[in-house]
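Missing here: one protein chain of the complex. Every other protein chain is in place.
Let's turn to chain A:
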Amino acid sequence: MSELENKANDDPGGGAHHGINNGPEDDKGLGLGVIFFMGAFLVCFLSGWLLFPKLLYSKKEQPFNFDHSLHVEEIGDCETCHFLREDGTFSGIPGLESCMECHTDEPMGETDDEAVFAEEYVAQGKEVPWLIYAKQPDCVYFSHAAHIVAGGMDCKTCHGHIGETSSSRPYEENRITGYSRDIWGKNIWGIKKNSWDRMKMDDCADCHLEEMGHKGYCFQCHK
C-alpha cells in the first residue's frame, strides 16, 4: 500500500477534519494571512478612493481668473459673449475681439487679473489660451443651436451655475486621456446628482431618452 493510500485510509474524515489536526502553528499562519489581507485591502481601498483621483488628474490654472458673476451683472445675460454665429457655430470661448468690445489695454478694474488680461493679451493682441472645461473629443459633433434654439434649453442644464461663479476653478486634466475632469464628473465613481455633473455619452443619451423618447442615433453626434 502506498503512502498516499495509507493517508487516505488513516484519515476518513476528509479535509475539514484534517485542518483541525494541523496544530497551533498553522492557526497562526491563517491569522497572519487575515492581517495581511486586511492591511492590503485597506491600503488599496483607501488609495483607490483618495489617492488615485489625485494622481489621475493634474491641476492646471487658467491664465488668469475670470469672474463670471461680475460679467453677468454688468452685461445681463450669457448670450452677449456666448452667442450663436450666423452659420450655426457657437462662441463657446469668445475670441479676444469679442472681449475688446468693452475692454481696452487700460485695465477696467483694480484686480491683478484684469491687469494681466490688459497687458499680456489685449495690449499684445494675443488670444487668451483658456482651458476649456467642457471640451468634447473630436469625434463628437455637438450643435449648440439645436439645443438652445430648437430645444429651448437653458445653459445651466449642461454647464451648471457657471454664470454665478466669481473665480475660475483649476482645470483638472486627466493624465491618461487628456480630457477635462468635468466630462467624467467630480465623483470618481461617475455618480451624478445634477444634470450638469457629467458630460459623457450616456448623459446625452439619458436626456434624449427623457425628452425625445429615444436615445438618438449614432450619427446624430458622431458625424
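In this section, a residue touches a chain if its C-beta (ideal position, glycine included) is under 8 Å from a C-beta of that chain, and two chains touch if they have at least 3 such contacts; residues count from 1.
One rule holds in what follows: contacts and distances are computed from a predicted model.
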**OP:** From the list "Putative DNA modification/repair radical SAM protein", "ABC transporter substrate-binding protein", "Molybdopterin oxidoreductase" or "Nitrite reductase small subunit NirD", give the UniProt name belonging to the chain omitted from this structure.
**Re:** "Molybdopterin oxidoreductase"
**OP:** Check each of A:Q124, A:T177 or A:N194 against the chain that is not shown and name the one that touches it.
**Re:** A:T177
Subject >> Residue touching the undisplayed chain, where the options are A:V72, A:M100, A:A134 or A:I188 >> reply: A:I188
Original post:
Which chain A residues touch the hidden chain?
Top reply: 29-30, 32-49, 52-53, 56, 137-139, 174, 176-179, 184, 188-190
